[in-house]
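Take a look at this one; I'll ask things after.
The other protein chains are all here in position, but one chain of the complex has been omitted.
Chain lettering (A and B) follows the sequence in which the chains are written, and residue indices restart at 1 in each chain.
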Amino acid sequence: MSEAILQLRDVVKRFGGLTAVDAVSFTVQRGQIKALIGPNGAGKTTVFNCITGVLSIEDGEIRVNDQSATTLPSYRVAALGVARTFQHIELFGNMSVIENVMVGAHTRASSGLLSAALRLPKMLEQERGLRARARACLELVGLGELPPDTEAPSLAFGQQRLLEVARALAAEPALLLLDEPAAGLSSRESARLGELVQRIRDLGVTVLMVDHDMDLVMRISNEVVVLDHGVKIAEGTPHEVQRDATVIAAYLGEEV
Amino acid sequence: MGSRIQRYHTIGLIAVAAAVLPFVLPGDYAIHLATVIGINTIVVLGLNLLMGYAGQVSLGQAAFVGIGAYTSGILTTKVGLSPWLALAAGVAVTSATGFIVGVPLLKLRGHYLAMGTLGFGMIVNIVLTQWGGLTGGTIGIMSIPPLAIGGFQFRSELSFYYLVAFSVLLTMSLAANIIDSRVGRAMRAVHGSEVAAETSGVDTARYKLQVFVLSAALAGYAGSLYAHHATYIHPGTFGFHQSIQLVVMAVLGGMASIWGAVFGAGAVTLIAENLRSFQEFSTIVFGGVLVIIMIFLPAGLWRGTGDVLQRLWRLRHRPAASRSVEDV
Partner (left out) sequence: MIPSAPYLLQYIVSGVTLGSIYGMIALGFTLIHNATGVVNFAQGEFVTYGALIAISCSAGLGLPMPLAVLIAVAAVTLLGALLELAAIRPARGSTVITLIIITVGASILLRGVAMWLWGPDALPMRHFSGETPMQIGHAAILPQHVWIMGIVVVTMFLLWVLGERTQVGKAMRACAMDTEAAQLVGIPASRMVMLSFALSGLLGGLAGAIVAPLAMAQYNMGIMLGLKGFAAAILGGMGNPLGAVVGGIVLGVLESIGASLQSGFKDAIAFGIMLLVLLAKPTGLFGRRSR
C-alpha cells in the first residue's frame, strides 16, 4: 500500500487565456495534515476543484490512493475516498441537519429506487446504519446536541461550517479536503477547529486544507505547499516555508 | 417537511376521507369530479418529485399523460389487448419514452430544460394530431374498453372512483417512501446543491434521470386510467394548456409536499370547473394566481401559508420563550 494518498503531477488548468494552475506537483502522505496556502487568487480552490472532478484539467495527472482520478467525474472521485468542504458553504438547504450528513454517506449504502419505494428490509437496515453514522459524525464535530431535524439553513454560520465537515466525514474518507474551514470563524472557534482537524487526523483520515489563518496552519500542519499565481513556489515543513524568501516575497508583494 | 410518522398519518387520514367521500357528495357528477382530481393528483405527485424535490422543470408533462392514454387506447381498440395489459403497456411505453427523452434533455439546465420539455410536449401533441393512421388524428380514439376484474367492470363512477382513490393512496405511499430514503435524499441533494451532491458521491445525472422517468411513468399510468374510464380520447386533452395546468397544481400545492399535491389538484380542478362558463376569466385567474404565489409564497399555498402562520404564532408567544438556554 503506497504511502501517498494524493499525487498531483504537473497539473495544468486554464480558463481561456488565464492559466490558473501551472504545472503544479505535490504529494500528500497518508496520515498527514498538509496545508495548501498562498495569496488570494493563487489557485488553491481551483486545485481542489480539479482534484474533486468539479473541473477538468488540461494537462497533468491526479492520483488518489494510487488510482488515476484525472478524468473521473466528481461522484467517482468521491467513491475513491475523497470528501471535501467548500469555501462558500454548500449545504443542502432543503434538508435537515441529519439528512445533510446522511447524504455524505451516500457511497456507503446502495439501496435504490425500488427498495426505497417498497421499503424493503435491507433498505431499512441500511437507513438505520446511515442514521447512526450520521449521529456519530455530528457528535465528533461537536454538533451532537443539536436536534437532528433542525433545518440546515437555520444554523449559525460556524455551525454550518461544522455541518459540512460532518457531512464529509460521513463518507469515511481516506482524504479530507477542507477549503478555508476557518474563514469567518472567531479565534476561539478557529482554535476548536484546529483541535477537531487533529482529532480527525488521529482517526486515520488524511487532511489537505486550504486556509488563510496562518496561526492555525502553522500550528497543526505537518507540511505546507505554497502557491502563487498558479505556480508552486515552496513546499516543506511550516518552519521551512515560513523562512522561504520567495514565500515572504509573494505575501509581501501582495501587501503592496 | 415532516417526519415519516406524520406522512403516514396524513395518508391514513386521506384514506379514510376518500373512502367516505362518495357518500357525502351530491351525485354522480361530483364523484366524477373527485375522480378527475384523483387522476390529476397522481400526475402531480410525479411532478412534485421532479420539480419540488429534484428541482427539475417539466412544461410538457401532459405529453406523458397522453402517451399513456393513447398506448392504452391503441392497444385495446386496434390490437385487442386486455385493458390491464394495456395499462401496464402504457406505463412501460411512457417510462421508456421518459428514459429516451430524458437522457439528452436532462443535460440541460434551468430555462433550457424547461424549453426542452416544452418542445417535447409540443412535438408529441403534433404527432398525436397528425399521425391519423395510428392515433385517429384530431378525432381521436373511441370505444376504449373499461378495466374489469372477472365479470365486474369499472364502468360506474363509483367503482372507478375507488380504483382511482386506491391508486392515489398507493402513489402517495410510494412517494413518501422514496422521499425519506437514500434515493430521495440524493434527489433532494441535487436540488439543494448539485456540486455538493456530486462531491458527496451522488451520480446526479443518474438520479435526475430516475426521477424524470418515475414522473413520466406516473403520468402515463394516470393517462391510461383516464383512457379506460373516459373511453374516448383526443389530442386536445394532452396539450400545452394541460401541461401548464399541471404545473399550476404542483406549484399551488407547494411543490415539495405530498399533501399539497392533493390540495393543488383539487383546487385547480374545482376552480376550472366553476369558471368553465367564464373561460377567459379562468385563464386570467390562473395566470394571476401563479404570478402572485410565486412572488410571495414560493413554497406554495399550503406550506407558504403554514410558514406565515407559524411565524405569526412564534411572534405572539415570544416573551415567554425569550429566556435562552445559556441563562439556565
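Here is the rule we use: contacts are C-beta pairs under 8 Å (C-beta built on N, C-alpha and C of every residue); 3 or more make two chains touch, one makes a residue touch a chain.
Quick caveat: nothing in here was measured; it's all calculated off a predicted structure.
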Displayed chains contacted by the hidden chain, counting the whole assembly: B
Sole contact to the chain not displayed, among B:85, B:294 or B:309: B:294
Chain not shown: contacting residue from B:14, B:141 or B:247: B:247
Of B:115, B:158, B:195 or B:271, the one touching the omitted chain in the full complex: B:115
Footprint left on subunit B by the chain that the document does not show: 51, 55, 57, 59, 104-105, 107-112, 114-116, 118-120, 122-123, 126-127, 129-130, 240, 244, 247, 251, 255, 279-291, 294-295, 298
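In this section, only the chains that are shown with their structure count from here on.
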Computed distance of Cα centres, subunit B from subunit A, in Å: 39
Residue numbers on subunit B that touch subunit A, as the complex places them: 1, 3, 174, 177-178, 181-186, 188-189, 191-193, 195-204, 210, 214, 256
Touching residues (chain side subunit A, partner subunit B) in the complex: 52-54, 73-75, 77-79, 82-84, 86, 90-96, 99, 102-104, 106-107, 109, 111-113, 116-119, 123, 126-127, 130, 149, 151, 167-168, 171
